[in-house]
Structures are given as C-alpha cells and as structure tokens.
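Could you have a look at this structure, given as structure tokens, before my questions?
One protein chain omitted, others in place.
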Amino acid sequence: MENILEVKDLTVNFGTFAGDVQAVRGVSFDLHKGETLAIVGETGSGKSVTTKAIMGLLDSNAKVASGTIMFEGQDLLKASAHEMATVNGNSIAEIIQDPMTSLDPTMTIGKQVSEPLRIHKSMSKEKAIARTKEVLELVGIQNAAARMKDYPHQFSGGQRQRIVIAMALVNYPKILIADEPTTALDVTIQAQILNLMTELQQKIDTSIIFITHDLGVVAGMADRVAVMYAGKIIEVGTVDEIFYDPKHPYTWGLINSMPTLDTKADRLYAIPGTPPDLLDPPKGDAFAPRNAYALKIDTQQAPPFFPVTATHAAATWLLHPAAPTVTPPPEIVRRQAIYQQMIAKGFDQPNNPAVKLNTPATDQ
Amino acid sequence: MRKYILKRVLYMLLTLFLIATITFFLMKLLPGTPYQNQDKMSASQIHMMNVQYGLNKPVWQQYLIYIFGMVHGNLGISFQFSSQPVSYLIATRIGPSLQLGIQAMIVGSILGILLGAIAAIRKNTWADTLATLLAILGMSIPNFVFAVLLQYILGFKLKLFPIALWDNFSSSILPTIALAMMPLAETARFMRTEMIDVLNSDYIMLARAKGLTQAGVVWHHALRNSLIPVITLAGPLAVNLMTGSMVVENIFSIPGIGEQFVKSITTNDYPTIMGVTMVYSLMLVVVILIVDILYGIIDPRIRLSGSEVNA
Partner (left out) sequence: MADEKMQLPKDAFEPLQATEQLNSERIAAPSLTFLQDAWRRLKKNKAAVISLWVLVVIIILAVGSIWFSPRNPNAQNAAYANLPPKIGGGFWGFDGKANIAGAVVDAYKQAGVPKGTYYILGTDYLGRDLLSRILFGTRISLLVAFVATFFDLVIGVAYGMISGWYGGRVDTIMQRVLEVISSVPNLVVVILMIVVFKPGIFSISMAIAITGWITMARLIRAQTLKMKDQEFILAARTLGESTRKIALKHLLPNLSSTIIIQLMFTIPTAIFFEAFLSFIGIGISAPNASLGTLLNDGYKTFRFLPYQMWYPAAVLSIIMIAFNLLADGLRDAFDPRTRG
C-alpha cells in the first residue's frame, strides 16, 4: 500500500507568557492512499495541532521544533507560504468542526464553494459555476443552482457542513483532513454527514485524516486508528486491533469509558485525573500519573513503541518482555476474547507486510 | 424593509419633537430677559423688545408658535444680531462647518481603517505598536490642544498654512487635520479589534485552508467582514465632530455654526442656541438613521431577515 503522506518526528511548541507549551512531541505516522486514518485523543492532546502543521496553518506563536511532513516528494514544513497556498485547497483540503462559524457570513455560498476553483484552476466562470453546482448536488444540497446565491445564515447546521464539505472536495483533493467534522451537529445529522463522507471518499478516491475525540464515530469510519495522548501517539493499529485488542492502558481507559449495549454498570467509567501540563511534561510516560497499571520505569523513561503485529504497535512498558503480566479491565478482557474467537474462526486479520509501522523510539 | 424605515423615521420625528420641547422649556427656566444691555434700557424699551420677540405672550403660546415655526423652518429671531432670523444665520454658516466635518470624516475614517487594518494584520509588530500609540494619542490629546499645536508649529512657526483664515482649500487643511484626529483614533482602534476578531475566526482559517494567500484572505474575506461593524461608528463620530468643530472653528476663526454656537452661549442668544441645538440633533438623528439603513443594505444577515442581526 502506497503512502501518500509521511509525518516523521513532528514536534510543535507554542510560545506563551508562561513558557513553551509542548503541544506535539515527536509524532510520526503514515497515511496510506485511499484509507481513512482516525486520530483519537482528548482535547489538548495535540491532534488538531498536528493537522494544522500539515496545512501550514499554525498560529503565529507556534514553532515547529523538528520533523518532516513529506507529501509528493516535498517537505511541507519547509514549504513557503506561497507554496503552501498552491497545495491547500487543491491537493489537501480541510473540514473543520463548527459549520456555524466556518463560512464567511457576507459571501454567497456559490462564491465560497467556487473559490478553490478560481484560485487553483484557471477555470472560466461558466465552468466554475457548473462545477460548483455539481459538487453542491453531490453533497446533497437540493436545488443547488438557486441556492448558490444564498448566504450561509440561510442554511441549517447540517446543510452548512455539507457546504463546507463541498468546498473541500471541489478540487478532488488527494487528502482530506476532517477535524471533528460532526462534533457540533445533532446526532441524526452526524450520521448523515459521516455516511456522506464515506460515500464521497469512494467516489473521488481520497485519503482522509479523521480527527475526533469520539471513539464511537471512529468504529464506522476508519481503517486505522492512532491514539494520541499529551502530544504523542501512544498506540496505532487497525480499527479491529484498537477496538478488540488494545495494548495501552490509556486506550483501555478510552474504550472502557465508551457505553455499549452491554454496559450494565450504573455509571460510565471515567479515566481519573486530568491530562498533564504540557508546559512542563512529566518525565517518562505522560500517562503514568493517571495509570493504575503504571510501573516504576514509567516515571523515569518514556516507553518506546513495541510492535504487536505488523500493523499494530503501542508505546507502553507493559509490552516489554520483563514487564509483569497484568489483567486489563473486564471490558477489555471480554473484547480480547471476542477477538481471539474471531481469529480462531478464520477472521481475516489484516496483516499486510507492506505496512511498515513507525516506531521512532526504536528506529534510532 | 420599507416598513422598518418608516418606523425609524417616525421615531426620529418624535425624538426631534421631544428635544425641541425640552430645549424650549429649559430656556424658559432662565431668569430675566436675555438682553445684553438690559440695565440701560427703559421699561418701555424692554416691553417693545418683548413684543418684537413675542416674549409678552403666555409661555404655552410661545411654545406653540415656536414648534409651529420650526415645522416651517422658522427658528425665531436672533437676540444678538437684531432682526436676523436664526435660520438665515445658520444657513449662511453651515457651509464651512459641513465642509470641515465631511473632510475630517473622510480623512479620519479612511486613515483610521487603514491603520487599524495594518495593526491587526501585523499584530504584535512595531507597526501595530505604532498604530496603537497613535490611536491612544489621538484619543487622549484634546482636539483643541492639538489644534493649537498645529496652528503654532505649522502655521505660526513654519508658516506653511494660514493661521486663522477662511478662504480657499489650503486654509481648511489644518482645521481638517485637527478635527480628523479623534475619528482617526476611534476608527483605528475599532477596526483593529474587529479585524483581529475576524482574522481569528474559523472562516478565515478555512479560507487559508482553501489556498488563499494572506493578501487574498484579507482582501476577499477579512476586510468586508470587519468593515461592516465599523459603519456603526458614524453616529458617535458625528457627535465628536460637532464637539470638535466648536473649538476648532474658534481657534482657526472659521465662520461656521460651531463658532456661532459658542458665541451665542457667551452672549445668551437663546433663539440661536435653540436653533443650533435643533440643527445638531437633526444631523445626528439623520446620521444614525442612515447608518441603520446602510447596515441593513450591506450586511446580508439583516438584509434578508429584515430585522435583527443573527448572533
């Protein structure tokens, strides 16, 4: 499987009054052609900053301390603002969280959706209008020709998100970055938008980076999942591996706190404590203070990635040969059991040798 | 929209009527008859003057006569310049005031918008600091101090401009600058805040994600969105210019209504004070009305919904 985007050792700091906030601390991942990669993590885990770095849209107080982002033979981190402008909206496009604020209130949506066409493709006005209409119909805006003359406030939240998606897709980008595209929407609309995205992905053959804090959304959307915590990716694997055979205690916590049809307990599980202060990240494993399974070494040294399968790796000392065997929470044990059964029944385990895992700590 | 404008015009007329009434009775509260050399006049002379100005009639009749006259553009007769109608006095003097006011408004708002926009785009750089400093100085230094400073340095010392004269365009330059300072500062501050807000908004981020360059983002999206709210400044700025014109016209000896107003106050020329008050109020009310209508035309959110802004 071909990599369309390769992020290596990305480190981003934010200069604040109190000091440098280390928002992203050595993140590496690949995006395969045509796949949907979900990046999951809580607020402040650095997932949005990572995508902002890809698009060169970091705030002015952000500093990229190290790393490379390779796209079509070019390191996007070294690209000038002008070069980025030719990539953005053309081969990489973005959808952001809040459809209520992501459209210019004083410009007709026809003009806004056709803007990427006018910027990147020297297209005649008639052609651009025709194309805009086509894309708006594609995302399900009824009566598109007439509605192109309307302003954003004349559309509902769900419709606006469809328009934002149309705006992102109008140039058939190779990569679509969706930063919590459904968080601000009603649950019923959420499902519609997710279906639309899956549908469109097949139609125009694009790769998607899907940022979310909602594991429930991930299950139906993603091919692979990367879990982020405190500025680092701590576990990566196929959707099944992450959902049925997670290795990192943080992933356990995430899955444990997700309600299922079988949830019998009175209250949902919540991971105790709060994420660490990234102004001064703790030595060792950042999750250790909240981790009931923490080992002494977690407070001294950050764990490297330990490969589980060719597609699955996790950064936790529990996978070290010398580590004691621990029993995960019951929900995880239950899921692992199901997973074992599935494998035993000849379930097609994704085991593609072409997929190389990024394990930066052990590479060097 | 038409219904909305009609309603606003009605409110405007009601407001003007209330102002006229309040001004009239406030003036009636003043003790004695307001003739400058009253002591030297005999009782019969005072009586004759009272008859001439209609002051011998009961107050309610005077009030009705005043309101009726005002509707027909008759603002009474000046005490100071005997037999000169106030409306004539105002008509001959409003030209220079309007010219100065409009020039100052144009210079102030255009430079202010530019300055504010640059400060916002180059936030936290020397350009921003400079613009902010200029705005603070413009807001803080009273316009009469600034006017005198200009007059002293550019007029008196360097002899670049006439000191106190009103004939051609060059004589209007110094007073225009003096008057424009405050609108410039206010506009720059307002524009900077608005533009920073807009530049931080999601749709600007998304415009960048579409591949617009910084210049494209500012030109196509940020400028229009931050300019719309700036229109609301026109009302306060008009008031500002009226205040400013009173001193600036005095300092530069410009025959405008501001200078006339100050003169009428110091000479207790009540009909003129009332007349100029009405003219000022009328101008302000009209400016506010125009801003309201203009806002509705420019902002699509109001244009189409017809009433309130969608938050």
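Chains: A and B, in written order; residue numbering restarts at 1 for each.
As a working rule, a residue touches a chain if its C-beta (ideal position, glycine included) is under 8 Å from a C-beta of that chain, and two chains touch if they have at least 3 such contacts.
Owing to the predicted nature of the structure, the values given are computational and were not obtained by experimental measurement.
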item	value
Hidden partner chain, touching residue among B:49, B:139 or B:154	B:139
Touching the absent chain when the full complex is considered, from A:34, A:140, A:282 or A:329	A:282
Interface with the unshown chain - residue positions in subunit A	17, 273, 277, 279-280, 282, 288-291, 293-301, 304, 317, 320, 322-324, 361-362, 364
Subunit B, residues in touch with the chain not shown (by the definition above)	11-12, 14-16, 18-19, 23, 26-27, 29-30, 120, 123-124, 128, 136-137, 139-142, 144-145, 148-149, 152, 156, 192-193, 196, 239, 242-243, 246-247, 250-251, 261-262, 265-266, 268, 273, 276-277, 280-281, 284-285, 288
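Just so we're on the same page, only the chains that are shown with their structure count from here on.
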item	value
Distance between chain centroids, defined by C-alpha means - subunit A, subunit B (Å)	55
Residue ranges of subunit B touching subunit A (in the complex, touch as defined)	123-124, 201-203, 205-214, 216, 220-221, 224-225, 228, 299-301, 304-305, 310
Residues of subunit A that touch subunit B when the two form their complex	55, 57, 60, 81-82, 85-90, 93-94, 96-98, 101-107, 115-116, 119-120, 151, 153-154, 164, 167-168
